[in-house]
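A single protein chain has been removed from this complex, and every other one stays in its place.
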Amino acid sequence: MITIRYFASLRETLGRSTEQLEIFEPHTVLSVWRLANPDLALPENTLTAVNMDYVPLSNNVKDGDEVAFFPPVTGG
Amino acid sequence: MITIRYFASLRETLGRSTEQLEIFEPHTVLSVWRLANPDLALPENTLTAVNMDYVPLSNNVKDGDEVAFFPPVTGG
Amino acid sequence: MTIKICDVAFEPFTEIQNFQNPLTLEGKFGATSIFIGTMRDFNDGDDVQAMTLEHYDGMTQKQLAQIIVAAKAKWQILECLIVHRVGDILPNEPIVLVAVWSAHRGEAFEACRYLMEELKTNAPFWKLEKLATNETRWVAKNTAKVKGI
Partner (left out) sequence: MTIKICDVAFEPFTEIQNFQNPLTLEGKFGATSIFIGTMRDFNDGDDVQAMTLEHYDGMTQKQLAQIIVAAKAKWQILECLIVHRVGDILPNEPIVLVAVWSAHRGEAFEACRYLMEELKTNAPFWKLEKLATNETRWVAKNTAKVKGI
């Protein structure tokens, strides 16, 4: 089981903030997106994190990971 | 009449902080020093001001001016 | 080194004072550099009446802790405090506070600036503005830092 999280404008676009998926084969961040959002290409400039660290789309995802997708940050 | 002021270590070295002198001819900052301190060369690195603005030693001094000599500043 | 996420308004000078008082750094720090970001009532040419700050709880703290570790590797920092607001914010309310204590001013200034720039680049916060017209919009992009002096 992996947890997927979406934030800010991306959360609003998708209409959900968290979901959990069973994965049965090796996955990358990008393939997790495709599995969870088969009808929507990953928006340009989306940032990606696994277990709260920034990672590239090619990063491996394993069972138990938390994968996050969000737009450019605007804090401070 | 001009007013001469000395500060910090220079004030201590000279043993005085303020003096007033009549001037009877054209003067520069350097010639004011020589007039007031005929036996002591102006210490290296001394900063000089006329009427509370930094000026070079060659700056003219006129009647009524306040001339100041002091070591490098160390505030802040 | 303290990181604080606040979901209600905070008083930056009270925060700094309360953080500094118990520190046993008397006579050791010569320099404190502080930055406070405050909500304005305008942005990008529009009047703004309110803002909601969303964040990724957990990742925010993890990223800020990593930024502090990186700053400590670059400069001799005695202490630092980061406070960031989340939730609903009104104009004139503080959003972020970064304070750095160091022996020397160069280190304090540069570490404080670095922490702010890294925070804006890496910490997962997002601003949703409510305009005077009642429209809402997500702030798309942080301002780039201007080049250093």
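We call the chains A, B and C, going by the order they appear; numbering starts again at 1 in every chain.
Just so it is clear, a contact is a pair of C-beta atoms (placed from the backbone, for glycine too) under 8 Å apart; a residue touches a chain by one contact, two chains touch by 3 or more.
Computed from a predicted structure; not experimentally measured.
Partners of the chain left out, restricted to shown chains and counted across the full complex, are B, C. Residue C:Phe29 is the one among C:Phe29, C:Tyr56 or C:Trp126 that touches the chain missing from this view. In the complete complex, the hidden chain is touched by one of B:Gly15, B:Pro38 or B:Gly76, namely B:Gly76.
Contact between chain C and the absent chain runs through residues 13-14, 16-17, 26-42, 91-92, 103-110, 112-114, 116, 143, 145-146, 148-149.
One chain is missing from the display, and on chain B it is touched by residues 5, 7-9, 47, 49, 52-54, 68, 70-76.
Keep in mind that, in the parts below, only the chains that are shown with their structure count from here on.
Annotation: 26 Å between the Cα-based centres of chain A and chain C. Between the CA-based centres of chain A and chain B the separation comes to 72 Å, rounded to the whole angstrom.
Centroids built from CA atoms put chain C at 48 Å from chain B.
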